[in-house]
Every structure is written in structure tokens, then in C-alpha cells.
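Here's the structure, in C-alpha cells; my notes come after.
Of the protein chains in this complex, all but one are displayed in their positions.
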Amino acid sequence: MNLPTIFSITESELDLNDLLAQITLTSTGAAAIFTGMVRGETARGDAHVTEYLEYEAYVPMAEAKMKQVADEIRERWPVIEGIAVVQRIGKLYPKTPTVLIACTAAHRDTGVFEAARYGIDRLKEIVPVWKKEIGPDGEEWVEGDYIPKPGE
Amino acid sequence: MNLPTIFSITESELDLNDLLAQITLTSTGAAAIFTGMVRGETARGDAHVTEYLEYEAYVPMAEAKMKQVADEIRERWPVIEGIAVVQRIGKLYPKTPTVLIACTAAHRDTGVFEAARYGIDRLKEIVPVWKKEIGPDGEEWVEGDYIPKPGE
Amino acid sequence: MNHIKLLFFATIRDRAGTKSLEMDIPTDLTIQGLKEKLSTDYPNLKESMKSVLITINREYAFDDAVVPPSAEIALFPPVSGG
Partner (left out) sequence: MNHIKLLFFATIRDRAGTKSLEMDIPTDLTIQGLKEKLSTDYPNLKESMKSVLITINREYAFDDAVVPPSAEIALFPPVSGG
């Protein structure tokens, strides 16, 4: 069976309808989709206001690592049918979806939610994408904290 | 704060982009979205093929119970910002999204996935919607099995 | 007597052969009593009354509830949406 796997870095708007359709098979009955968006106001930690974020990626490696995230999902949840992992880059304003992880399966109770959750957690660990936050007080790179282990 | 809550029975196509935008606030950084779709081929249980499903709803009560599902989500996960609960009815063919539950929050790790999962489970228990399955061997109502308790 | 409206959905509607009907019932009739009355008046519905869900004014109702005046009563099988 040919299971659809989408992984891409894009500068275009994320189209959830289109991405979902691309990972829906005749046997699909459920999809769990995660999207992240630019927060204009953050309350947790140092409360602050964001004017926009500027995303950049090491594109060929990022796409390869997104493929790896999809492969890891399939290994852990073999019932998953379609997977989409898409990161938007460039200058992105509050309320804009920036990243999408979607997983489909025949039923909702065999791991589809857990798979999507795993996907976004993993993307934020190993996919080489960075964002700089531009606010009223200047600009600052957002700091990640995960150090990949050998083989990751 | 005015938190957006969408609950509706519709005969129109589900537009995920539009629904997500409607429940995204300036403080929103994460969304978990569940969609169910018509399966054309089912392997679990009695394996069978579906030509289409015909959905009907007791519309005013269904919308009130969808609102109740949203209220229950907010009670359990007070960090949830926006909620959308939408059920499409009518004649729906394989691969078509039929139902959507979406929850937004500032961050992805405070219950947004669990809230969406709770929402779809609850919808399938108490929201008065039924579906008839039309296949090569005729038509049959899909049987639910949940008996609501007093006060539900 | 109370005048009430009955709505039928899914399998129950198929058996009733109609989406809705109106009827007059005694003022103290319970849901249990209503089920018995329907079983008698509409023999096709008798079997369905064992597992039917019933709502009074769009809230789930149970056997000992008394049907209020002008109630909107719905009868349907366990839900199967999604």
C-alpha cells in the first residue's frame, strides 16, 4: 500500500483543507491535526508582545528530518495512514498558522492523537528551523534547548 | 475575555482554514483539530464497503448539546481559548470530512490535544446525530451504544 | 389533557412511518406511561420502545419524568454521529 507522506518547508500559506485531502485514503476515518501559530501576546514566562516572527530553515536538512519524524511516527503507530509535516518560513504575523502536523488513521482510538502530538514535539527537537522574534523592544532569536543525540 | 465558541450542524463543506481562523486569538499558539471522515472501506469488525453515508440530526438539540460539549471542555481545561464543534449532515461520500472538533490554547502542552479528544468522544455520546450506511448490499443504520445518564 | 409534539428520528422514524405527530395525553403521564401508550397505539413501535432514547424539550429524560404541557418529545436510538 502506498501511504501518503508530505514533508515540506514552504513560504506559502498553510491550506489545511488541501493537506488533509492529500493524506485521506478510502480507508481513512479519522485525522488529528496540530497547528502552531504566531502568538501576538505571550503570558507564560517573560510576558511580552510580538510584532512578528521571522523563520528560517536549513531547508534540505529540515525536509529530511521531517521525513525522519514521519518515519518515527510510522514505526511507533503502524496504523497511521497519511502523515503531513509542514513548516512555513519567512515573516509571519500573529494568528498565522506556522506549522502543521497531521496524521490519519481508520479510527480515532488507535493512536492518531498521540502520533500528531509526538510529531510536533519531535519537530521542535530535531528539525533545523529557527525563529527570531520582533517586538516593540527590538529583536531576539528564540532559543531552543534540545541537543540531539548521535543517530538522531 | 470573550472566548470564541462555534457549534453548528451544517450541510456545507467543512472549511478547516476558516474554522481555525475563527477560534484563533492573539494569545493563541496551538490548535488541536480532530476531523472524522466517511470511510469507503472498513476493515475492523465486519469488514465492508460503503458507498455513502446519510446523516441526519435533531438540529436544535444537537446544537445545544454541542454547546454543552464545549462547556464541559472549558470546565475541564480552563486554558482552552477557542472551541469549534461542527457536524456536517446530508449525503456524504468516502473521504469527505464529516465532523470537526478544534480547540486552541496559548501552548501545546496544557491540554489542547486531550480537549479535542474529549470533544469527539463526547459528541459521539450525547449529540443527537445518526447515520445510515449505504453499501453494495443495501442500507443500514449505524448503531450507537451510549445511553446518556440523567443530567447529560 | 396536555397537548404534546412527538419527533421521531433514524430507526424510530422508519418504524413510525412519520417524522412527527401531535397528541393529547393525560396531565400526569410519565415517560414510562408514554412509551406504553405508544406501544399500544403504534404496534410497529413496540419493539423500539425497549432501547429508545427520549428527550423532553431537548434534554434526555427518563422513565419516571412527567411529561409537561406543550412538551417537545423526541424519540430516537442511541446516537451515531461523527
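The letters A, B and C name the chains in turn, as written, and every chain counts its residues from 1.
Everything that follows uses one rule, which is that contacts are C-beta pairs under 8 Å (C-beta built on N, C-alpha and C of every residue); 3 or more make two chains touch, one makes a residue touch a chain.
These numbers come from a predicted model, not from an experiment.
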Task: For the chain that is not shown, enumerate the shown chains it touches in the whole assembly.
output: A
- prompt: Touching the left-out chain: which of A:Asp46, A:Glu75 or A:Glu143?
  reply: A:Glu143
Message: Could you pull out which residues of chain A are in touch with the chain that's been left out?
response: 36, 55-58, 60-62, 64, 87, 98-99, 120, 123-132, 141-150, 152
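In this text, only the chains that are shown with their structure count from here on.
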- request: Sort the chain pairs by how many C-beta pairs are in contact and tell me the top one.
  value: A-B
Query: Between chain A and chain B, what is the separation of their C-alpha centroids in Å?
result: 23
- line: Whole-Å distance, C-alpha centre of chain B to that of chain C, is 26
Task: Hunt down the residues of chain C that sit against at least two other chains at once, touch-wise.
output: none
Task: Could you tell me which residues belong to chain A and also touch two or more other chains?
output: none
